[in-house]
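To start, the structure under review is shown below, and the notes come after it.
Note that this complex is displayed minus one protein chain, with the remaining chains in position.
Let's look at subunit A:
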């Protein structure tokens, strides 16, 4: 092998080595940065999900914890109370909370609805959350006794 060829080869190995080092360093730095700024990943996810906005796709798992404004809660008929956060996490993924707040059941009744969704609609096991969810629902959305027909609710106007 000529001396010149050997020099060429050594230079090549050196360049390759430095490139590999650079890659490793940037990976380490990147991981550290993302650990400090997790919202960067959320931003990525948000971009992705907003593309699916129209088809309204959901994942079949509980929601991340998010905070609702009082106005947003009122719009779907939910009220503050112990267990609310669990309801938001487990019960607003597939359908709007409006489907929940239209209904009125006892504890047993709410458990029955949950069992029906678990058996037929793909609702997951709620574990420890179930008791608190059922307590919240049966406290705030309990049946009110009424007769065979209730008085009409009237908004008067001139005909």
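Descriptive notes on the structure:
As a working rule, a contact is a pair of C-beta atoms (placed from the backbone, for glycine too) under 8 Å apart; a residue touches a chain by one contact, two chains touch by 3 or more; residues count from 1.
The rule is simple: contacts and distances are computed from a predicted model.
The listed choices are "Sulfite oxidase", "Mannosyltransferase", "ABC transporter permease" or "Choice-of-anchor M domain-containing protein"; the UniProt protein name belonging to the chain that is not shown reads "Sulfite oxidase".
Considering A:5, A:128 or A:158, the position touching the chain not shown turns out to be A:158 (whole complex).
On the side of subunit A, the interface with the absent chain consists of residues 39, 42-43, 46, 49-50, 52-60, 63-64, 66-72, 74-76, 92-99, 102-105, 109, 113, 116, 120-122, 143, 145-150, 152, 154-159, using the contact rule stated above.
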